[in-house]
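All protein chains but one are shown at their positions in the complex.
Right after this comes chain A.
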């Protein structure tokens, strides 16, 4: 009798529970920080795809637009056990959460949709944990780009720089013509993002991988790394004195307006050019950072999938399927400026820079020259990445004065954070 009562009570509780959650079953709860105009428009594509299948979309509100606030909110939600269906996540964060055992398992869907073959292996490192698919990659950004204002380029008679020295020569020309040669925002991640490219250019693909993906100590304190810092010191001289604390999009705006010649930035900068109604090759130029042709330093936005109750799984599977569908990958990335996370998406809708990006990604994936960006949290866990950003930023702003000292500090900081 007592047992029966217990079962009945449990059933009642479960029914109550189901009733409380029934509203969520046909709903995709999504935590993200894509709030700017272009990003929101790109997400709308996904919302419509899902609503066709009968799933409602619910943004999990996050106070503050930046990713940091969202990550703090997510941490609190996970700690409280109220998982969203999915959340925008970057690199090692996915693995952190997977390690904490809160991520779901999408392997079934992945096998059915053939993600293993179409998603580059470098991305699978972050979306597959312990043999299980835990995240759906949305796009691939690449970081080693130069964004150049074409009108300024024509005025100073510049051509595409093929080597680092040619880049310096080009910057000199701009300086002589009275234009700010290099637009840089003085936040540590921007400085480190540029340094990623410089290291790849100075040391080559092998060196980049060893130093910034494998964190090999010999490479980190090698002369090549010192030379990279020397090159950073050289290029920093071309920045206007007022750069400290500037946001990346303001730096992009300087290039768009023609106040500055070039910005070294990930391809999200292209989104700004497109939003300002500029077209590649007529208004602006996109070149790979000199000496990095053939290699791609990437980061990628991923939708981390949480271990939701069974009745919410259908919505999650629908979201994951829609996210990696070719139509969404194409439509979203055309707007966002990035390239699709699967290599079999046709590039017909993309502009010149997008087509180049897709081709580069494919080549890099096949040639084994696709590397995670350390500055963007794809080279090493956040503690290490931030230690690295600290050192680069202190070098740029003069707290660290010589490249010898910088290398010493870099080794110490990374060792400390490991």
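Definition applied: a residue touches a chain if its C-beta (ideal position, glycine included) is under 8 Å from a C-beta of that chain, and two chains touch if they have at least 3 such contacts; residues count from 1.
By our rule, contacts and distances are computed from a predicted model.
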item: Undisplayed chain, where the name is taken from the UniProt record, one of "Circularly permuted type 2 ATP-grasp protein", "Ion-translocating oxidoreductase complex subunit D", "Sodium:alanine symporter family protein" or "ABC transporter permease protein"; value: "ABC transporter permease protein"
item: Chain not shown: contacting residue from A:71, A:86, A:153 or A:358; value: A:71
item: Residue among A:29, A:85, A:142 or A:187 touching the omitted chain; value: A:187
item: Contacts of chain A with the absent chain, listed as residue ranges; value: 68, 71-72, 75, 79, 93, 96-97, 100, 186-188, 241-242, 244-245, 381-383, 386, 390, 393-394, 396-401, 405, 409, 416-417
